[in-house]
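Okay, here's the structure, questions in a sec.
With one protein chain held back, the other chains of the complex are shown just where they sit.
== subunit A ==
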Amino acid sequence: MAQLTMIQAITQALDIALERDENTLIFGEDVGLNGGVFRATEGLQAKHGEDRVFNTPLAESGIGGLAIGLALEKYRPIPEIQFFGFVFEVMDSIVAQMARTRYRLGGTRHMPITIRSPFGGGVHTPELHSDNLEGLMAHSPGLRVVIPSNPYDAKGLLLASIENNDPVVYLEHMKLYRSFREEVPEGYYTVPLDKANVSLEGNDITIVTYGYMVREALKASEKLKAEGISVEVIDLRTVQPLDINTIVKSVEKTGRLVVVQEAQRQAGVGAAVMAEIAERAILNLKAPIGRVAAPDTIFPFGLAEHDWLPNEEDIIAKVKEIVAFD
């Protein structure tokens, strides 16, 4: 098995998908010769041809419309939105069109579209590039929102998303792209959608998180372990719809919960997890649910990112507070 970065795992998954099914098409801004601004599609046009991997005009709504039209012609589009901050330009196509097609047509048509996009903070992008807009997507019935936290999952979840006959918004945290390597099997495999992963088993408290914050939570857990606090870390992987069973099971065991998200506090995935636990497992709770999130401002100016983004220390402090509650 090779040691791959997350972006290498993603490229490998796309290569395999193109190989396995001639109906798969990759398109977007600069995905061809240039291999995408992060090189996620590097070499794929040369290998699979300009008919399968191609650049589009720089217009996101056009990319969304193209995906829908191609899906109606029984293709399996894998469009790339260059940065997820640009998603507002294509909201109608994603939320009002592809997400509702199966419902609207009484279950008679598929929309097997996997929209890939880099997102997340901490890499010093210009304005309107980073942002954590997964909550906006999660709010839209008919979409799956998938966010991997490591190379192995990235490859398996991407292949599962591409195989899926419903639209998937597949978000790749930019800070995870090249920050570490992991063993990734060569060939084809999938990691199931809609299933959370217990990244770390523990008994005292449950942390539910996803994306880059899984890394921070794991680092925090190691330090907390040294202080005698046993943390269970759940990586949602699919942030919408939620794998409620896995979360409830863990909370039933630990009796304490902290949700961690990089996105602003005011809405989003963490709030949904808290609401579900309040509804389904409140009597198992020995303490209030804790939340670690970014403040409710617009995504910060680059030089202030470090202060703005939630991190390991924030998680440690919140976990200690919840554990200490009596």
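Observations on the structure shown:
The criterion applied here is as follows: contacts are C-beta pairs under 8 Å (C-beta built on N, C-alpha and C of every residue); 3 or more make two chains touch, one makes a residue touch a chain; residues count from 1.
One rule holds for everything that comes next: contacts and distances are computed from a predicted model.
Hidden chain, UniProt protein name from the list "Pyruvate dehydrogenase E1 component subunit alpha", "Copper resistance protein", "Protein-export membrane protein SecF" or "Sugar ABC transporter substrate-binding protein": "Pyruvate dehydrogenase E1 component subunit alpha".
Touch with the chain that is not drawn comes from one residue among A:Ala2, A:Leu33, A:Ala46 or A:Ala96, which is A:Ala96. Among the residues A:Leu14, A:Ala67, A:Ile115 or A:Val259, only A:Ala67 touches the chain that is left out of the figure. For subunit A, the residues touching the absent chain in the complete assembly are 51, 56-57, 59, 61-62, 64-75, 92-93, 96-97, 102-108, 110, 141-142, 144, 164-166, 193-194, 241-245.
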